[in-house]
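Rather than the whole complex, this shows some of its chains in their spots.
Chain nomenclature is as follows: A, B and C, assigned in order of appearance, with residue numbering initiated at 1 for each chain independently.
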C-alpha cells in the first residue's frame, strides 16, 4: 500500500507514523521536508528572480512535480494539520486527494475540529495522534486491532 | 460560463465580482453564505447531536452536496482568502478544483502570497481585488481589456 | 438539480419527497414503480422464456437502461430502504452512485442503521423521513432551513 504523508513539516509526526507501521507492507511518500530547500528550490535550479512572488511560484511548481505524483500514486493520503502556520497547502492536498478518490485520513488536535470540518467530512478517519494513523493502516492491511 | 465563488463569506467580495461581470453570460454558484445556517444545517434537518464533532460532520456533509456540485459544474473556480479565520475549506476547494482540471483563480491580499504559494501555483490568475477577477472573466469571454 | 429516487416501490415516499420540494428547481428520475411491469418487461417485449432466471435477466437488463441513465445523470441519488423485501437492488444502486461520485442520501428507519452502516458511511446525509430529504434538497439549493 502506498501512503502519502502531507502537511506539517516541523515536527516528527512522519517518523512516528512510519515507526508505528513497522513490519507492514507500506511505501511512504511525502513532500521535501527541508523547509529552506522547499522554499528555494525553484531559484536554486532555474536562477534567481528579483520578484518574491515569482521566486515563490518557481519553487511551488517544482515541488508540485513531487507532490502530485505522490498523491496520484497513493492509496491513502494522510494530511497533518499542526498548530502553527496557515497550512493552506495541506488543505489543498486534501482537496486534491478527495477529488481523486483517494482514501483520506486527517491528523490534527481536536481543537481544530470545527475549522477543519469540511476537510474531516471528506476523510475516512480523523486522528489526533500519529499512533492512531498507524493503527488504522495496520488494521486496514492485517485486520489486527491495537491491544485494548 | 459557470463560475464558482469559493471561500470567505464575511465580506461582500462576491457581490463585487458579480457586479463587475454585469452584461456577461456568466452563471455564478457558491456556498451558502449564512454562517449560522451553514454551521447548523446538519442538525437543523437531521436532528440534534450531543457531540460537537458529529454536529460539525453532519453540517459539513450536507454543505458538501452543494459545494461539490458547484465545483464540478464550474468552468472557473474563484477562491477567496481573506484576512481572518483559517479558511482551510477554501484551500480544500482549490485542491478539488485543481484536481478536476478546472481553471482556478485565486483572490487574496499580497501578504498571503508566500503562505498560498502552492495554491497560487495551480491558479491561472492570482488577483488582489474582485475587480480583477471580473476583468479576467470579461476578457476571457469577450476579449475586452479594462480601460488603461 | 437532477435527483434520482432509488429503492422501495411499495410506499409513497417518492411523492412525499417530490411534494416537499415544491417550488424548487429539481428534476426527479427513478425506476419504473409498477412492480408487475418491472418484473415482466423483458419477456413482454422480447418474448417469453421458459426459464425463470432468463425471464428475470431479460427484465433486469431492460430496467438497467433506465436505472443507469437516471443515476449517471443525477447530481444527487436518494436511496430508500423500507422494512420489507431484501432490496439488494437499492444497495446496488447506492454502490453505483458512490463509485460514480454522486452525492448519496439514504432514507431508512433507524433500526436499519447497523445493517446499512457501509452504505450510510458513503452517504452525505442519512434521513429517517422523506421530509428530511426534501429539507436537505431545499437547503442545498436555497440555503433555507426548515422552521425550528
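Criterion: a contact is a pair of C-beta atoms (placed from the backbone, for glycine too) under 8 Å apart; a residue touches a chain by one contact, two chains touch by 3 or more.
Quantities reported herein were computed from a predicted structural model and do not represent experimental measurements.
Participant: Since every chain is the same sequence and 3 are placed, give me the total copy number for this complex.
Facilitator: Assembly-level count of identical protein chains is 8.
Here, only the chains that are shown with their structure count from here on.
Participant: What's the farthest chain from chain A if centres are computed as the mean of the Cα atoms?
Facilitator: Centre of mass proxy via C-alpha means gives C as farthest from chain A.
Participant: Can you tell me which chain is nearest the middle of the complex, judged by mean CA position?
Facilitator: So the chain sitting closest to the middle is B.
Participant: Quick check: how many Å separate the C-alpha centres of chain A and chain C?
Facilitator: Computed from C-alpha means, the inter-chain centre distance equals 37 Å.
Participant: Any idea how many Å lie between the Cα centroids of chain A and chain B?
Facilitator: Comparing mean C-alpha positions, chain B is 23 Å from chain A.
Participant: In angstrom, rounded to a whole number, how far apart do the mean CA points of chain B and chain C lie?
Facilitator: Chain B and chain C have C-alpha centres separated by 31 Å.
Participant: Can you pull out the residues of chain B that are in contact with at least two other chains?
Facilitator: Each of 61, 64 in chain B touches at least two other chains.
Participant: Which residues of chain B touch chain C once you look at their complex with the stated criterion?
Facilitator: Per the stated touch rule, the residues are 32-34, 37, 40-42, 44-46, 58, 61-62, 64-66, 68-69.
Participant: Which residues, counting only chain C, touch chain B once they are in their complex?
Facilitator: For chain C paired with chain B, touching residues are 1, 75-76, 103, 105, 124-127, 132, 135-136, 139-141, 143-146, 148.
Participant: Can you tell me which positions in chain A touch chain B when the two form their complex?
Facilitator: That would be residues 52-53, 56-57, 59-61, 63-64, 67, 81, 85-100, 110, 112-122, 126 of chain A.
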